[in-house]
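This report refers to the structure that appears directly beneath it.
Some chains omitted; the rest stay in position.
Chain IDs A, B and C follow the sequence of writing; residue 1 opens each chain.
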Amino acid sequence: GSDFSPRGKSDGEIMRFCQAFMTELYRHIGPNVDVPAGDIGVGSREIGFLFGQYKRISDAFENGVITGKGLSYGGSLIRPEATGYGAVYYTCEVFKHQNDNIEGKTFAISGFGNVAWGVCKKIAELGGIPVTISGPDGYVYDKDGIITKEKIDYLLEMRASGRDRCQDYADKFGVPFFENQKPWGVKVDVAMPCATQNEIGLQEAKQIIANGTKYYIEVANMPTTEDALDLFMDTEGIIVAPSKAVNAGGVCVSGLEMSQNSQRLSWTAEEVDEKLHNAMIAIHKNSVKAAEKYGLGYNLVAGANIAGFEKVAEAMMEQGIY
Amino acid sequence: GSDFSPRGKSDGEIMRFCQAFMTELYRHIGPNVDVPAGDIGVGSREIGFLFGQYKRISDAFENGVITGKGLSYGGSLIRPEATGYGAVYYTCEVFKHQNDNIEGKTFAISGFGNVAWGVCKKIAELGGIPVTISGPDGYVYDKDGIITKEKIDYLLEMRASGRDRCQDYADKFGVPFFENQKPWGVKVDVAMPCATQNEIGLQEAKQIIANGTKYYIEVANMPTTEDALDLFMDTEGIIVAPSKAVNAGGVCVSGLEMSQNSQRLSWTAEEVDEKLHNAMIAIHKNSVKAAEKYGLGYNLVAGANIAGFEKVAEAMMEQGIY
Amino acid sequence: GSDFSPRGKSDGEIMRFCQAFMTELYRHIGPNVDVPAGDIGVGSREIGFLFGQYKRISDAFENGVITGKGLSYGGSLIRPEATGYGAVYYTCEVFKHQNDNIEGKTFAISGFGNVAWGVCKKIAELGGIPVTISGPDGYVYDKDGIITKEKIDYLLEMRASGRDRCQDYADKFGVPFFENQKPWGVKVDVAMPCATQNEIGLQEAKQIIANGTKYYIEVANMPTTEDALDLFMDTEGIIVAPSKAVNAGGVCVSGLEMSQNSQRLSWTAEEVDEKLHNAMIAIHKNSVKAAEKYGLGYNLVAGANIAGFEKVAEAMMEQGIY
């Protein structure tokens, strides 16, 4: 890592920083060694500069060394949508397990960034109705659903503007905006925190439960505080899906990006989407099996932890220790 | 190679030996260099320890460097079944060539290990009837066929017990056991030695011929002594398939394991099985063509030798000599 | 490059030259670095010798390091046909764009080598009628079309003979031969120069235009002189397709050969052909879009230049500069 802050830096400064950083990093990574990916503050612009320097020094087009690449040098289709799509696919598996389905279900969603965008897009495609998005300025309630192409595309536009406000959506589409509030007071079938770590504390949890929400699906990285999560787990009638499993779609498509790089091929969006879908089905299934194996019923939180631990532990034991 | 005997060694000793061995071997192998695979005495446990040390030293997850891996770190589905399945696929090609088919055919099989298990499983699936298995203690005759899931799974259990006796099968399923005898006296359509090198001598060959067996399919590595093979080849009315071609399924799926590793993907069992099937069809076809090209008729032994030699010779000549 | 002339050299001398050349070249190439391919004077024999030496020195079977390989060590099916097939696929896209199709169309083709052979084979397969081929000695006019397997195969035979005359075709199939003339006087729907650089000068261009030819499809590398190309572009009613796009099929299948090498698989001819077809469709489509984006209408020459430039420029900018 580094303590460089890109705030207020020119494109040239960003580029030179990325190049200097990679000049040291390049010897520690590789398509078969460690494969960094973008994250907060490291978007496609930075990935491009980083990969360019890696290529320059290594004198090789080993584009599997990094993921989140632009399409012109080995990126994957569906990479931006991956986390959102994956979360919805996982949710559908939960529905299926409960003999339920997504048709007409309402969703409260926090955030309006990349993840929320992907979530809305896929929910809409499959017949669900996302009714909220939120930002640092408050939340929007769109009872007709964020389901038209125009609305969904507008999320991208809002994000690109850099203004970091979701009131713009309310203004544009004439729907109510609730300043400085979170969307969890809205009565929905599914609550999907998609914004940030710890956004759901005890208070929000109580609200969600009080609303009679049936599905609590974590999408952001660990969006629930420990006490809130305990409350959810102790409450009957609400199913909890942990972010660890739900948001695996991003990492999954990073892996598929690497597969395409290895094959020197680019898959169509449909191929990537299908593989992502299958991966999310498998993740849900493995969690279910793991929880059942230890007599824990349909406990997705425990199941994800157990399945993850067993996989790593088995691989370690099989490969020997020092 | 090494002269280390794993007999009586603890898991820790086995692990340390594998690690020490790989510490020297690692510099001579690689996914594009030489790719070792398990064999007698080197099962999945050893492969895991070997690969773990390779990964540790090379600091890279180059799992195509070795085959026969566990599923948790890059192994292939259908790898255990590969040799047996491949042998049956090849046999079906022989039937097809003779305008014959597997439906209702009886098979005498020696051995009860991994290969025999795969053979029985696939024969049963395709409608044939394996009626014998054998061990160092004698052979079992099961006239109803080793065709139920229970019976086939029991072969694995017998092998895992480490007792190395096949009488257990007779005891469990109430079928006759013939102590200290080989199964070649049983009248069947197809004789399939699946146990060890040189298990078919002149005496066994005469017995098989006398039984009117129509197909002699070598599955174990070179199970037939030279004089016995001469006798088979000189006898009309019996078709001989050489182990060199018949048991190629194991190596074939090792190659498919490498392909999956290269692609950073895991194929489904169905995909692997289909590719294995196609490979066996091609092997049979190339042998047939090679024998015909030299006017030798439907001689699978000669065909396999010729096709193999031509392939290697052509590749060598094309790539130049010193 | 090198100034070695293979004329009059023995096989052994060719081999030793190729080995010496690769002994210096090998350190500058690699499957992820630079990947040479055959060209004029470097056929499959030379590729074999070059790859053999690379393998010997690198001690690795990295066959993605070079393309145009023989099938025994990693070459691709459809590689010989690739340029010709690709050119015809591209032409069909042009037809489609014009609401036209290949059925019954007549083609004047120059050359009778590898490219012309592939072009004829695919045209015939799709229902078109190639009516000429040419050589240094003149051209052949076969009004019934070079469409039977016998005729098409004979092109290979003529080429392999090393006599470099196309009169042989006329003699064999009893069709007219025009000594020392080029085929552009023949009235056809499509003119396809497939022989050499600059074979179409101002005079030939005028002839082609005068004939009412509707499609001028460059297949050879830059077969049109600058003034002739200007004339074509300024003439209404004739569509010009540039070699840069039309003959991309060769490079495309080189890429597919590398993909197969990376996957450690060999695709069937059908799989390669389909991928080639899709690639040519995409090339045409991108050219069309690029020309339209800049308001240039259906200008395939401009479109190919723009699309190519934009792709490279975008990749460069995204990956940063020094």
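Brief remarks follow.
Convention: contacts are C-beta pairs under 8 Å (C-beta built on N, C-alpha and C of every residue); 3 or more make two chains touch, one makes a residue touch a chain.
Remember, predicted model here, so these are calculated numbers, not experimental data.
In this structure file the full complex is assembled from 6 copies of one chain, 3 of which are shown.
Simple rule for what comes next: only the chains that are shown with their structure count from here on.
Interface of chain A with chain C: the two copies contact each other largely through different residue positions, with under half of all numbers used appearing on both sides. Chain A and chain C have Cα centroids separated by 46 Å. Annotation for chain C: residues touching 2 or more other chains are 262-263. The touching residues of chain B, counted against chain C in their complex, run 30, 32-33, 255, 258-259, 262-263, 311, 314-315, 318-321.
Contacts from chain B toward chain A in the complex involve residues 15, 18-19, 44-45, 48-49, 51-53, 55, 59-62, 70, 72-73, 262-265.
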